[in-house]
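A short worksheet on the structure shown next.
Here is chain A:
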Amino acid sequence: MNLIAFLMAILFAPLLVSIIYKTKASMAGRKGPKWFQSYWDLSKLMRKQSLYSNATSWIFRVTPVINVVASLLVLLMLPLNGWPPAIAFPGDLIVIIFLLALMRFFTILAALDTGSSFEGMGASREAVLSSLTEPVFFLILFSLAKLGHSLEFSKALLQFNMHLWSQDTTSIFLLAGAIFILLLTENARMPVDDPTTHLELTMIHEVMLLDTGGPDLAWMEYASSLKLWIFCSIWISIVCPIKSSGWINLGWVIIGMGLVGVSIGLVESSMARLKLSRVPLFIAGSFVLTLFAMIHIWSAIG
Partner candidate 1 sequence: MIHALMACIGILGLGALFSLIFSHSPRILRIGIPLSLSMALGLGLMAVAHPHKGCFYSKIPLGPSAFHACLEIKLDPLSSFFLILILFLAWITAGFGMATMHPSEDKRPMGMHWFWFHILTGSMILIIVAWNGLLFLVAWELMSISSFFLIGLEHEKKEVRNAGLLYLILSHIGIAFLLFFFIVIGKGGLDFHLISQIPPHQANILFLCALIGFGMKAGVVPFHVWLPEAHPAAPSHISALMSTGLISMGIYGLMRSFLFLEPSLSIDWGFVIMILGMGSSILGAFWALSQRDLKRLLAYSSIENMGLIFIGIGMGITGLKIHNELLALLGFGAALLHTINHSLMKGLLFLTAGVIVHAQKTRNLEQLGGLNQLMPLASFFFIWGSMAICGLPPLNGFISEFSLFWASWVGIQSSHPDMFLVFSVVVGGVAFAGGLATLAFLKVSGTVILGHPRTEKSKPHPLKQSVKILLGILTLACLLSSILSVQLIRAIQPILGLLTQTQPIRVHNSLQVFKISLFIVTGLNVILMGALAILMLVYLYNTAHSTRTRTWDCGYDQPTRRMQYTPSSLVQPLTRIFHPFLKQYSRMEYQSVFPNKMEFSTQAIDYLKEKIYIPMMNYFQQWINHGKKLQHGRLQLYLIYVTLTLLILLIWNGMYR
Partner candidate 2 sequence: MTHLTNVILMIICFIDFLFLVLDQLKAFVHWIGIQGALVGFLPLLASGGHANFLLYLIAGLSVIIRAYIFPYFLMRAVQGIHFQRETRSVLLIFVSLLAGIIVWAFSLDFAWHLPQKDLLLPSLSLSVGFFTIAIGLILLMTRRTALLQVVGYLNLENGIYVLGISLDMREPFLVEIGMLLDLFVAIFIMGILIFHIHQNFENMDTDQLSILKDKIQ
Partner candidate 3 sequence: MICWILWIPCVAGILSFGIRSNKIGRWILLTATIAHMLITLMFWIHKPQPAWHGALKLDSLGLLFLTVLSFLFLNVSLYTIQYLKNEPHELHPDFQNPYQFFKNTPESLFIGCLLFFLASMTLVTLAHDLNVLWIAVETTTISSAPLVYFHRHQRSLEATWKYLILCSVGIALALLGNFFIGIAAVVHGKLMASLSLGSLLSKAKILKKAWLRIAFIFFLVGYGTKMGLAPMHAWLPDAHSEAPSMISALLSGTLLNCSFLALLRIFVICEAAGVGIFAQKLFLIFGLISMGVAALFILGQKDYKRLLAYSSVEHMGILAFGIGVGSSAFFAVLFHVVCHSLTKAALFLIAGNILTVYHSKMILRVNGLAKRMPYSGILWIIGFLAITGMPPFGTFFSEFWILKAAVDHHQMIGVMLFLLFLSMIFIGMAWTFLNMFQGEVFETAHQERRWTYFPSAILLITVLILGLYLPMPLSQELQWAAHWLRSY
């Protein structure tokens, strides 16, 4: 039972990406890729031959695996609305953040490993932005834990039911907003990064994968879809006020994931990419939301 959340993530993470693409396409009046296009892409990439730059080292080789392993480990610790995770212990949320940091660390290193100036540029941006998002992420998760009275992430998130909603509506709203901004930033989504542009100079995440191809790219893409799933499931667990571990939860998850995917797609198709120097302000927005939420929590206990 505890593995349901994990299995769902493994199976349906690429689908979430497809939802976003579909939404964007329909907003643009196009038909868009097939629902399972992400899966086909992955399997096609898997069958390709890999090609490595002669500048690269073991870092480049180990990065795709680390990405996948780390995100899988995170998923093992992550509840999905009502469904408990496979592993839960006090302090798991700290481990989650650090595992995500591990992913990022190696992705950036792998980008720099190629010695390409384009990828260096992407790495630089990713590194700087992530150093800004990390404290915000910590504050958000700790505020969530405070609201749920537990450092055990799943236990804390299970507390986000009707009762808590009616008590701490404001702070939950603020935190949900903050984490949504973080979701967009961390997953290289639109106002921060444009994954579909043709201009390498404007990209952040995708430009780091320029020299990654074949199976490596497949692993990396899969890992990033898992990461998207991770953030989405956190968001759903906060926002959805009804927690039950039965099959009924499936309905909530489907609705939730669909909602998140669609809303990301909507944001992506309605907003232009921010100027790079504005991105820190965007993150600061998330920080301010968190700050307000924290002050709210403080005034509630004090």
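Quick note on the criterion: contacts are C-beta pairs under 8 Å (C-beta built on N, C-alpha and C of every residue); 3 or more make two chains touch, one makes a residue touch a chain; residues count from 1.
On how the list was made: all candidates are chains of the complex that A comes from, given by their letters.
Because the structure is a prediction, the values reported are computed rather than measured.
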{"item": "Chain A: touching candidate in this complex (1, 2 or 3)", "value": "1"}
{"item": "Candidate 1 partner contacts - residues on chain A that touch it in the complex", "value": "46, 49-55, 57, 59, 61-62, 64-66, 68-70, 72-73, 87, 89-92, 94-95, 98-99, 101-102, 105, 108-109, 111-121, 123-125, 127-128, 130-135, 137-139, 142-143, 145-146, 149, 151, 200, 210-211, 214-216, 219, 276-277, 280, 294, 297-298, 301-302"}
